[in-house]
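Removed from the display is one protein chain of the complex; every other protein chain stays in position.
The letters A, B and C name the chains in turn, as written, and every chain counts its residues from 1.
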């Protein structure tokens, strides 16, 4: 039954691997960086956390060069269909690398790392490991690759979120994340096995072709979909697969929270987009297909539930990180709206939204870290009167939050604009979803504004404290992020062109 | 009769489903973190059985490869998980996941 | 521009100048600038007199009319209408000339009088400023050539009235009265405004002349009822301003203002503006509207007269008499006695101003004592005042040889003629009420004269209660010249100075018959009635209530055949189309610009047969009216003498005997109380309700939604805690009972999460399965 390959075949395989490796340089580079970081940490014995941080930062920045080179390469499959290279994947490579760089910067800014952990060594390495996983998630085109990359991300994330070993909440976060993640990936792999059973393929393109050609049992297909969705939904943090996220976001070190909420979520969406767009058999128009619309209905339910649940529950939060966790659930809902549209505008909208989310969410978490350095707390009540003591931080945080609400002239508004444009470009089909999105974003204003409300409208409990300057670097960074958030809200052409350019998925027929 | 006596794909799938259900049951009801991990292993192994069965009946190596990777990754996951659970034990003096609930709502 | 127009503009604007100068600079001017006010008004009067001389005396032309206007607002080329402009302008005709002269004369006299009366007041200069803006607004009403500007000036006189009533605003009663006056007027104004809107909506113009022309051309696109409504609504303005029932309540309270103001505004000019306005729009009033006007006027005249007989305050008696006399004028217009009503307007203005100024002199001399019960015997101390007062009283009561006799008689004759024309019995209520009011008028004026001027001084009888002291104190704003008001009761009473006497004399002189007519018995022979003829109506409509015989006669006389059936048919058709109505207008209501020039039985031709008949019968009723009214007046005076001079009847005992009637009169028919209980309380109640509604329901709804959202959020937030936990507990319970080991299983959070996911996944799967099966 299983025959060994002949010599010529082996030669072919080796050639193909070599060719694939040429398109795999960023990942290889990052893997080397990962190992280098461990080595450097061993060499410095963890005594030079700043050096390590900057090294990571520089290393990540260097990877951009290799990623940039990939623009010249032709889109195609690598490693026997395990992996693809397309503009979509390149976009996410940039995205994740930038995310990781932000995470590094945030880590260096967070004073809790000085007190909570003795050695920061593996931390940066794990950030990079998670980055590799995510990069691969965005490019995986085989169920196996999907599973592997997701597990790589998950395992790194478990450790990262529990990185403050002596902090009970951090450990608790890790435990919950672990249990939840393990079960979810178990469900997903079970779903994969059903898909494999239906089609005898693990390659996404081949699965799609198989499904289109031979049809399928809708019940099994739906079960498989649901199970797979449990895995993906856990990554993007959408209702009802979101339960881990508030606890983990609250308990994990803040940079990790930010990293999870932006990068991990984006990775989930990369996977979701690729998986759903490619695997679902498409007719002329994706939403005319019966099975497809079933999936879409499912996604629509999840999306609506996420928007409502996330926004509504966030109102009650007293902890800023937890509040942002719920808000990130809601944002997953908005992003899903873009996925549901199932065309290039939708993809573009999702990509743009992710970009805007990257900017504003990291900005918000950065300010939260700065404030936490000062107050040692993320409780809303401790934000009272801070606007007066840290005016720039207050202003910046307000801008980021306004952007998260989606008010002009911020980049978050443009993100929502694209999402809703994508929905309405389908005529009256998705107006209902757009309405839900619109209404819940009004609700979101309320809780987002709780933070500026406490910072500016309320008096500090200790009124005599003087103004505190978080340092030149922090100020500059905050200002730059703030200006960027507004700048891209007004002149978003480069971002949206980039998103549009990157919305090309390999192997997708309906473009 | 032959269908009943000969072991067919449905047998595999049934076993797998039972394993899956048992795993889920363990995850949902057991308090001990280690037992929950074992439940997860059951789920993964249920999937493995599926993969192998489909691989045999559909003809192709993908399922086999898949299950190999799953086994490996399950081991890796167990390693990480045990580390975390040990840490939890250090802090909370328990491995009862239901008592680790300082963050809620 | 016609020189008269230029003069008129000067007449109009000079008082405004006075206002502007005085309001800003009175404190910097010597004597607070009163000479500016008096001087400007003197000039104004001189100019008006010149206009009067030119128009009425020198070059009388029945059709005299000069107008000038300018584009005030330009709406451009309005879709559906075409070029649309709103013009403002002034018009001078015979009526205007008379009114100008009258208003400026009285205003000038009041200015002069005020230099004495108001002397020493804290806001002496401001007072003249207010008089200036009032005169300006009043002249504006007189000169306006369109409804829009008349409305503007209408409200502006309302403002000046508001300011002047509340001149002593530190008194709560004055502040109440000014507010009441403004609001009551506003109620009337909105009616007037709606009337204007009805006309504008059809003609897209505010100008009288255009409206009348288009109306007579039958361009009114709405039904006859709308036109009647327009007339009645416009009349509502008059109801407010001329204090007709049911909006009469403000005028007596307005006596809180300084007495010269009462004379100028609330007796002579502003309140007559309502009558003037109705006269201006007389031609568009439909018969139905006129009927209503007649009844309102008659009722007001009667009601106010009954109230006046029991009032103790000298000014209040005069105030109610003003209301009553205004009722006569309105009645006159309503019955079609147009000239008579306007004649009465003018005569009343003079004699009532004289009475008010006279009462002001008395009050001034009595140190702000207004209650007639504590007066008496003043004829010896104040002979000038007494003489002029008595002349004016005769005029008001309608004794022969006075102006009032002629004008009131003309109105009553018109009322008789009207009743005869209409025929039905209830129309006789109008003249009956009129005559009876004449009796009452004579009675209460006789009472007043006697109480004030005859007998012995009763100053010492006045109980000195604290309330009284308070009232006196409230006046301290303007009696700086006698800064010892605590002794006011025991001061010798002197005649007032010349600047207050002169106006009295002039006004009394103008109350004598010879000024108006050579024949003391017939005003119709006088210049006024001749020069202000009844204008031709511009409305058609149902001609009900007119005897068929008269229709025939009318048809004969005019050589036109307008059968009632045809008229009605056309009027009905006019509701949706213009053309038939135009034909109708040609047949019946062709306006005659020179209507007054034609020589007819009464010196006029009448386009409207109904008006013609009324005029005809009025002429016939003239003598009978004279007889009845003279008898009534003599009866009234005689009765008052019986009671107060000869004391044959004790008024107090009589009052007790007819206590309900007495109380009703004394309490002004309880209108204030009724309004207080209904409209004012009602409004405040509604306001309170709305406010509550706003705070609790509307806001409550919003907050409720917010609360719900939060509650929902809470549910969600603790969904795990209660629902999910419960379910898990149940699962655990199930397991445990089967296992039989533990009573209670504490489930960990993470696991509930997993349960939740599984529930969702399988829930949807079951749902899908069910869908697939079905």
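One rule holds in what follows: a residue touches a chain if its C-beta (ideal position, glycine included) is under 8 Å from a C-beta of that chain, and two chains touch if they have at least 3 such contacts.
Throughout what follows, contacts and distances are computed from a predicted model.
Name of the non-displayed chain as stated in its UniProt record, restricted to "Xanthine dehydrogenase family protein molybdopterin-binding subunit", "Oxidoreductase", "Methylenetetrahydrofolate reductase" or "Branched-chain amino acid ABC transporter permease": "Oxidoreductase". The missing chain, though absent from the view, touches A, C when the full complex is examined. Among C:225, C:684 or C:759, only C:684 touches the chain left out of the display. The chain not shown here is touched by just one of A:31, A:44 or A:421, and that residue is A:421. Taking the complete complex into account, residues 72-81, 84, 148, 151-156, 159, 166, 169-172, 174-176, 179, 182-183, 186-187, 189-190, 193-194, 197-198, 200-201, 204, 683-684, 686-688, 690-691, 694, 698-699, 701-702 of subunit C touch the chain not shown.
The omitted chain makes contact with subunit A at the following residues, 343-345, 348, 388, 391, 398, 402, 407-409, 413, 416-417, 420-421, 424-425, 427-428, 431, 434-435, 438-439, 441-442, 445-446, 449, 452-453, 456-458, 490-493, 496-497, 500, 503, 511.
Definition applied: only the chains that are shown with their structure count from here on.
The touch graph of these protein chains is complete, with an edge between every pair of chains. Set side by side, B-C and A-C show the greater C-beta contact count at A-C.
Here C is the chain whose Cα centre lies closest to the centre of all protein Cα atoms. A separation of 95 Å divides the Cα centre of subunit B from that of subunit C. Subunit A and subunit C have CA centres that are 77 Å apart.
Taken residue by residue, subunit A touches two or more other chains at 175-176, 179, 183, 187, 247, 316, whereas all remaining positions touch fewer.
Counting only residues that touch two or more partner chains, subunit B has 24, 27, 36, 97, 100-101, 104-105. Remark: subunit C residues 717-718, 720-721, 728, 731-732, 735, 745-751, 754-755, 758 touch subunit B in the complex.
Residues of subunit C that touch subunit A in their complex: 709-710, 712-714, 716-717, 720, 749-754, 756-757, 759-761, 764-765, 768-769, 772.
Touching subunit C in their complex are the following residues of subunit A: 175-176, 179-180, 183-184, 187, 218-219, 222-223, 226-227, 229-230, 234, 240-241, 243-244, 247, 294, 298, 301, 309, 312-316, 443.
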